[in-house]
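Every protein chain except one is present and positioned as in the full complex.
Let's look at chain A:
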Amino acid sequence: MERPAANDKHFVQTANRARKVVKPHLVEEWVGKVYTTLCILVLVVTIGAIVYFVSSRGLTTFFSDGISLSGLLSGLKWDPEGDIPLYGALPFIFGSFSTSLLAALIAAPLGVCAAVFMTQIMPGIGKRILQPVIELLAGIPSVVFGFVGLSVVVPALRAIFPGQGIGIAAGAIVLSLMILPTITTIATDALSGLSAGLKEASYALGATRWQTIYRIVIPTTLPSLLTGVVLGMSRAFGEALAVQMVIGNSPHIPHSLFQSASTLTSVITLDMGNTVMGSAHNNALWSLALILLAMTFVFVFVVRFLERRKNR
């Protein structure tokens, strides 16, 4: 009966010694794992908190202020300070969608052209001149775009078209410049990732460069190009200050592109500071923020969908 016990003791000792050797190694590994996991947790908690808090505020409008969702989404009149307060957000929703759609319509062809230039026509000059230009454009702060819009774009529009110059057209022009880098960068990545064989095969068949670009390169990379456009639109949809500076901020659906209008973001920017937390007006603004939040999810969903098509 003695021997096994001694064996046991011996075994425990070696095990202890082994653990001592391994220990710092394991502790180090553990520290790394815990630290990085905590960092990820911060991210997860943050997004959870954003969704929870914005929704809880934004939904108060419907649950305690007696405003219906359809009334908010389709109401044409926004008059929170009136005798009978009215909360119709359709003019803002219209403003947001029209400015970002128009901006994408302006920026998409420009961005794709720039990408084609950089990848298919003159990669050398593209890399040395156009690429830095696009990157610099991405770095210009939105308030500076707003300032330039206010002092260049608006007066120019006023001189050419009837009206004050402020409005959806001005907003769309400013936004199109802001989202141009997003679209160009993604389009460039997509075009340069194209397998070389495809293009060479087309040239070998005697196609010209434009035929190759138009018939082969663009259709093959279309999902990625669209991803860029959607991401750009999503950026335009959420942009606040630059648009607010040039759009005029009147709560109506304009009759032309050159009349004063509003977007979801511009209303929030202007009114949030002037309302009392918890009032119906304030809650309605949070509902607008909730619409912005929901649209972000829609845009991310569309981008994911397009990416899945690309990978197929």
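Here is the rule we go by: a residue touches a chain if its C-beta (ideal position, glycine included) is under 8 Å from a C-beta of that chain, and two chains touch if they have at least 3 such contacts; residues count from 1.
Simple rule for what comes next: contacts and distances are computed from a predicted model.
Colleague: One chain of this complex is missing from the view, so tell me which of "Phosphate transport system permease protein PstA", "2-oxoisovalerate dehydrogenase subunit alpha", "Cytochrome oxidase subunit I profile domain-containing protein" or "Transporter" is its UniProt name.
Modeller: Hidden chain, UniProt protein name: "Phosphate transport system permease protein PstA".
Colleague: Which listed residue, A:R158, A:R209 or A:H252, touches the chain dropped from view?
Modeller: Counting the whole complex, the residue in contact with the absent chain is A:R209.
Colleague: One chain is left out of this view; which of A:L72, A:L177 or A:L257 touches it in the full complex?
Modeller: A:L177
Colleague: Return the single residue from A:L59, A:L86, A:L101 or A:L137 that touches the missing chain.
Modeller: Answering carefully, the residue with contact to the hidden chain is A:L137.
Colleague: Which chain A residues touch the hidden chain?
Modeller: 25-26, 28-29, 31-33, 35-40, 42-44, 46-47, 49-50, 53-54, 57, 109-110, 113-114, 116-118, 121, 126, 129-130, 133-137, 139-144, 146-148, 150-152, 177, 180, 207-211, 213-214, 231, 234-235, 237-241, 244-245, 265, 268-269, 272-273, 277, 286, 289, 292-293, 296-297, 299-300, 303-304
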